[in-house]
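Missing here is one protein chain; the remaining ones are kept as they sit in the complex.
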Amino acid sequence: MNASRFDLWLGLPLAAIALLLPFTGPSDFMLNLATLVMIWAVFAIGFDFVFGLLGMVSFGHASFLGLGGYALALATQMWGLPFCAGVSLAIVAGALCAWLFSFFALRVSGIFFALVTLALSQLLYILADSKLRAWTGGADGLPGVARPGLGGIDFFDSTLFYWYVLAVFALVMAAVVVLRRSPFGRVIAGIRQNETRAEQLGFDVHRYKQITFIVSGGISGLAGALLASLLMYVNPQMLHWTTSGDVIIMTLLGGAGTLWGPVIGVLAFEVLKEWLSGWTQYWYGILGLIFILATLFFPKGIVGELQERYGQWRDKAARRDGRIS
Amino acid sequence: MVTRIKTRPGRLLGALAVSLLFAGSAQAADPDKFKIGGVVSLSGTYGIFGEDMRKGVEVAIEQRGGKVLGKPIQVIWEDDETKPQPAVQKTTRLISEGVQVIFGAVSSASSIAIMNIAKQRKIPHLVTMSADDKITVPHGSRYTFRTSNTLGMEQRMALSFTKEQKLKRIYGVTADYQATRDSWEWYRREAEKAGVEIVGADFAPLGNRDYSSIVDKIARSNADGVALFMTGSDAVTMVKQAGQVDLGKTRKIFGPVIADETMAAGVGPASIGVYSGVRYHFSVDNPANHKFVEAFRKKYNELPSSAAGEAYDGMSWWLDTVEQTGSWDKEKWVTAFENSVRENSVEGRKAMRACDHQAMQDGLWGVVEKGVAPAPAYTMKIAKVFPPNAVFDPCQP
Partner (left out) sequence: MSTLIIGLSLGMLLFLLASGLTLIFGMLGVINFAHGALYMLGAYIAFDIGRHTGSFVAGLIGATVLVALAGALIERLALRPLYDRPHFYQLILTFGVILVISEVVKVVWGLGYQESTMPPALAGTVDMFGSTIPVYRLFVIGFGALVSGGLFLLIEKSTFGMLVRAASSDGEMVRLLGLPVASVRMAVFALGSGLAGLAGAIAAPLFPIELGMATNTIIDCFIVVILGGLGNIRGAVAASLLIGLVRAIGYSYMPSWVDILTFSLLIATLLTRPQGLFFRATRSA
């Protein structure tokens, strides 16, 4: 099975749609939805670094996302820094938080990793909602988060902001591809397959895990800054554990551990939600039913299942060709 | 009246397909309809209030034959799940669908978030439920108006109640939330000035589920009044658990927004005798209210809640103002509404204050009593009506 050719086949039409969308005279709503999907996709890709590549279920990613959002909001509003500095700070904040979490969370594994990250992020949420009110605005949040400002370009315009986010998204995708193919990425894949073996080969497994976690946190922080900028608003709800729950579900829906899985998962989730909520008032329950059915019948997620079909098809084709020649 | 609940199925996929075919889906700007975007909570903590607001608005529209400026009115309802992020998302979507006014939300956090978008996109925004004083401040948003009560009004009535009942020792319990904390601090300051002793003050986290320790502390204190600065589930839990040790038998329980029929239904018998500010009440005696209550009962076979009444009142006022401008210019509507007075509101006279976009109005103070059908089993009785100058500070620039 040739995964990278599969990724290319899947990526090309997605890239084409993303590039052409602004020229088709879409409504503001379409552009906003597309922007939202890309931002959440960045978050899901960041999350999948830990989930798909390391195979660890983290409930702490809401913290990285939320801190990223708050970093941008505070940097631009309170300290008057430019947008770019705010976004950089958001990445640093996400990474720093992940680094801090890693000291606690990486001491344990399996289900305990999920529980420790859940407890840590929930603690942060409670603090943000109550004691840190002066910084976070409490449950009311902070309105009026900045949009990027570049040489007089008005990023309040949905189309321009869309291009901005698309550029960031493309950069993140490219970075992920490079990282996955790098020696570092191969070591991570090796750790996932067999941790003991990797350790015996002389790799500092803990260190690799920690770095992956930090990278994942940084990407999530970036997504948080973009999300706050899109909504022009940030509140502690971003830090709540249900945000982590959402990203887990989206990633699994799309296919954990695959390149495009998180992206497709977010797209499917958001479109499904919009469509269902327009179609019936019982959309919540129906969404639940869809989760249940997807877990039962498409455990590998949309992209995972597709990839498998594609692999089978290629094998069959190869065999047939072999017979002919 | 055309009422559409959210978007049609397939619109999204359709739009995507159309977009991809380069057909272009330009937003038709010509006002063949008056579109209202309603962002309310239809699920989550305040789901019940959103549902009632929808009912109120629908009666308001029906009463005017479903039309304004000679065009049919269409309301697109969206559910913000009682969370600000979906509220922002849904508002952005509604604005791109070309709504002429945004109505909502329920929770103050959502309303404040919406307020900023409305300001930036220059779309009028009508608030009839959220009570946070931050929504209407001088030099706030040109586009946001509130026709309903503020927490500031309710806290003044609570203070006045304290003085009138000659309560001497108050125990305060406050939800650990900025608006309620501010409100409590104001009350505490003013009460102490009036010679009232504050014998205890507790701040419980929002969403707290057990108040029995606090109730026990109050029961053991010598307080003769219990001031509760909280609402929603917190209020229901607190009052219900206070009832379990009959706290209300020996002490006056009251609060700015501690009770209405919706909350009393969750509390049960323990809600009887609890005093609270009331946003709107179906028993208000004036022709406009009689007409509304009758229409509401006919349509829904129930009495309007305060959420429904406030929503009806604000929306009717807004639509009448729009009608009077005879124009489709949003700026004209905003300017007209800024200076409008509603003599025949369901709560008596209401006057919009240009400086902060808050409607000056009477303050209603009520107490929960046993209701007689068709009223709910536990229903508010208006105990006192405060004139506007008693519940509002002059607007300070």
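List of remarks:
Letters are used for the chains, namely A and B, taken in the order the chains are written, and counting of residues starts over at 1 for each.
Note that a contact is a pair of C-beta atoms (placed from the backbone, for glycine too) under 8 Å apart; a residue touches a chain by one contact, two chains touch by 3 or more.
The model shown is predicted, which means the values in this text are computed figures rather than measured ones.
When you scan B:K122, B:K163, B:R189 or B:R209 for touch with the missing chain, the hit is B:R209. Across the entire complex, the residue among B:D80, B:D176, B:D224 or B:E347 in touch with the chain not shown is B:D176. One chain is missing from the display, and on chain A it is touched by residues 57, 104, 107-108, 110-112, 114-116, 118-120, 122-123, 126-127, 130-131, 241-242, 245, 248-249, 252, 282, 284-292, 294-296, 299.
One chain is missing from the display, and on chain B it is touched by residues 42-45, 47-48, 51, 176, 202-205, 207-214, 216-217, 219-220, 233, 236-237, 240-241, 244-246, 262-263, 265-269.
The working rule: only the chains that are shown with their structure count from here on.
Centre-to-centre, using mean CA coordinates, chain A is 37 Å away from chain B. Of all the residues in chain A, the ones that touch chain B in their complex are 17, 20-21, 23-30, 32-33, 36, 126, 129-130, 133, 137-141, 143-144, 156, 158, 231-233, 235, 237-238, 271, 274-275, 277-279, 281, 284.
Partner chain A is touched in their complex by these residues of chain B: 5-13, 15-16, 18-27, 42-43, 79, 83-85, 88-89, 92-93, 95-97, 108-109, 112-113, 115-117, 120, 132, 134, 176-179, 205-206.
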